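Here's the structure, in structure tokens; my notes come after.
Missing here is one protein chain; the remaining ones are kept as they sit in the complex.
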Amino acid sequence: MAVRVAKGKDPHMLNYLLRRLALIVPTIIGISICAFAFVRVLPGDPILAMAGQHGVTPERYEILKEQFGYNLPIWQQYFDYLGSVLQGDFGISLATKRPVINEFLALFPATIELALTAMFLAVLIGIPAGIFAAVKRGSWFDQATMGVALTGYSMPIFWWGLLLIIFFSGYLGWTPVSGRIALSFFLRPITGFMLIDTLLYGNWPAFVSALRHLILPAVVLGTIPLAVIARQTRSAMLEVLGEDYVRTARAKGLSPRRVVNIHALRNALIPVITTIGLQVGLLMGGAILTETIFTWPGIGKWMIDSIFKRDYVVVQSGLLIIALIVMAVNLLVDLLYAFINPRIRVQ
Amino acid sequence: MAPSTEPVATTSKPASGLREFWYYFSVNRGAVIGLTVFTLLVLMAIFAPWVAPYSPDIQYRDALLKPPIWEAGSDPRFILGTDPVGRDMLSRLIHGARYSLFIGFFVVIGALFVGVILGVLAGYFRGWVDVAIMRVMDIILAFPSLLLALVLVAILGPGLFNAMIAIAIVLQPHFARLVRAAVMAEKNREYVTAAKLSGASHFRLMLITILPNCLGPIIVQATLSFSNAILDAAALGFLGMGAQPPTPEWGTMLATAREFILKAPWVVTFPGLAILITVLAINLIGDGLRDALDPKLKRS
Partner (left out) sequence: MPLLDIKNLTVSFDTSVGLFKAVDGIDVAVDNSEVLAIVGESGSGKSVAMLAVMGLLPATATVTADKMEFEGIDLLKMSPHDKRQIIGKDIAMIFQEPVASLNPCFTVGFQLEEVLGKHLGLHGRAARERAVELLHLVGITDGAERLGAYPHQMSGGQCQRVMIAMAISCNPKLLIADEPTTALDVTIQKQILDLLVQLQLDTGMGLIMITHDMGVVAETADRVIVQYKGHKMEEADVLSLFENPKSNYTRALLSALPENAVGDRLPTVSDFVFEPAPGARA
């Protein structure tokens, strides 16, 4: 896709950033209203859910209701919620009685580690495969790669995960089935990233164990981004390879490798990077499935468990935090896009 | 660079748009394969009760977890084996096609209908209508779609129909954005101005003058959404939030088969394979449609 700046778009980066931020504010308010409203209309009573199996006396019920503010008008409840969120207070989990933000921060590194590894695999394989397919357009490599990519793109990843478990864990016995690390290792988290922590402790066997636990979930989560990136890289490359400036580069007597890897790729990467950024939202959805299959203690599993446990506070705040993260990443991608595209950056 | 190499355009007669489309679609081998497989799936779904050897719900208590016939210990009656309660896998898979295609079809219809209306309104009227509609779309798109669908199903209550509504809601912003952009691009073209000058109403301008000219991208998006809807519905079924057992929906079948994955891999393998084949066929068609309908890529 040829990237052209719309006429009249303010090219100044700071101005652009401010405008983007101004647009985001109403969206964030909308998101918070949605997260708040979803949970209010969820079937079931939060106080009863909190009380658990023991039940609660009518008097105690009223007291709790007042204590948590459920007796106030709905709009006031919303503003109270918004107020405490702005102070960093996302509420207390009904199930664990711990602050939601603490639970989130404890689980978040697991999801990040999984997602980054998945994305790393996807980019590492997807971009070279896409470039090569484009350069060798119509060859068996191109056809095979695009066939595999479309299959990956069509993959129900929850089934893909189960297949990999059947083969690598069941049949070959190479990889563990669940968790982040073998239970025999007890490491106090430093960064929360298992691969980094085990290295910081210098515990090599623990590192290997963590890596073996990570590899299958990362492959599963990375499958669709990999397919999307390979396809997008190929089509961006094909488009760019037909451009006049690629002909100029060849007319300079540059080697084919330099023409492709410097002149063409630099331009083709602009839409590819946008694509990579847009995968982040999908990655969060994929994390729900992947973490469920591999019992990976991350945000996705936390969310789905909370939905099943009807832990309203967690669902509400989790939704809000995740949506904010996705929005922040999209904003970053927009800025990165402007940064890597000289036609927007420099004026 | 190579001039005068446009054979089709010169030989085409009037009203041959469809033929030209078919020409470009049919040169894409993958698309033709996809269309063939998809047609077979549709036929299989329609005639499921006659095609399937058994009823999907009958439990053969004497044949629990029988493997497919090419494996040792199989039962010749059940080609693809049986599930943990002795139901014929093949029959359940054939009936499952009904659910997946039904879900895909109606979710796309719903998302298309709502998305197109919102997109046309936003693109045609601009101003505060546009701002309001597109802000709401932004909000929906800010949530990861599967997570949003999960929460919506949790609100509406688990089940096939509610899952379909939830998926349609998370898919429709894509239509709205696409249609809005297309309408905005078409709105200032001369033919629209001409229609406006000859006194066409807003309604007529929106639906009869402008919309047909945005059809190409909408069709491609609809195909994409079709496969996404099937995948998402299967995922919801797999997480226990979609169709409920004993419905032979493929995702739901996977969910109930999970505990047997190491003992009886076939109960896991086949439903997923069915999903993959269906989605792959639709995506192949989608690629073919995009190549045939996108004039920019057409002659490259």
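As written, the chain order gives the labels A and B, with residue 1 at the start of each chain.
Following the convention adopted for this analysis, a contact is a pair of C-beta atoms (placed from the backbone, for glycine too) under 8 Å apart; a residue touches a chain by one contact, two chains touch by 3 or more.
Just so it is clear, the structure is predicted and the values come from calculations on it, not from any experiment.
Of the candidate positions A:Leu254, A:Leu282 or A:Leu331, contact with the unshown chain belongs to A:Leu254. Within the complete assembly, A:Asn267 is the residue of A:Asn267, A:Gln316 or A:Asn330 that touches the hidden chain. Considering the full assembly, A:Glu243 is the residue among A:Asp89, A:Glu243, A:Asp305 or A:Asp334 that touches the omitted chain. In the full complex, chain A touches the omitted chain through residues 243-245, 247-256, 263, 266-267, 270, 341-343, 346-347.
The criterion applied here is as follows: only the chains that are shown with their structure count from here on.
The distance from the centre of chain A to the centre of chain B, each centre being the mean of the chain's C-alpha atoms, comes to 24 Å. For chain A in complex with chain B, the residues that touch the partner chain are 26-27, 30-31, 34, 38, 41-43, 147, 150-151, 153-156, 158-160, 162-163, 165-166, 169-170, 238, 242, 281-282, 284-286, 288-289, 292, 303-304, 307-308, 315, 319, 322-323, 326-327. Contact residues on chain B toward chain A in their complex (touch as defined above): 30, 135-136, 138-139, 141-147, 150-152, 154-155, 157, 227, 231, 234-235, 238-240, 251, 254, 258, 261-262, 265, 268-269, 271-273, 275-276, 279-280, 282-284, 287, 300.
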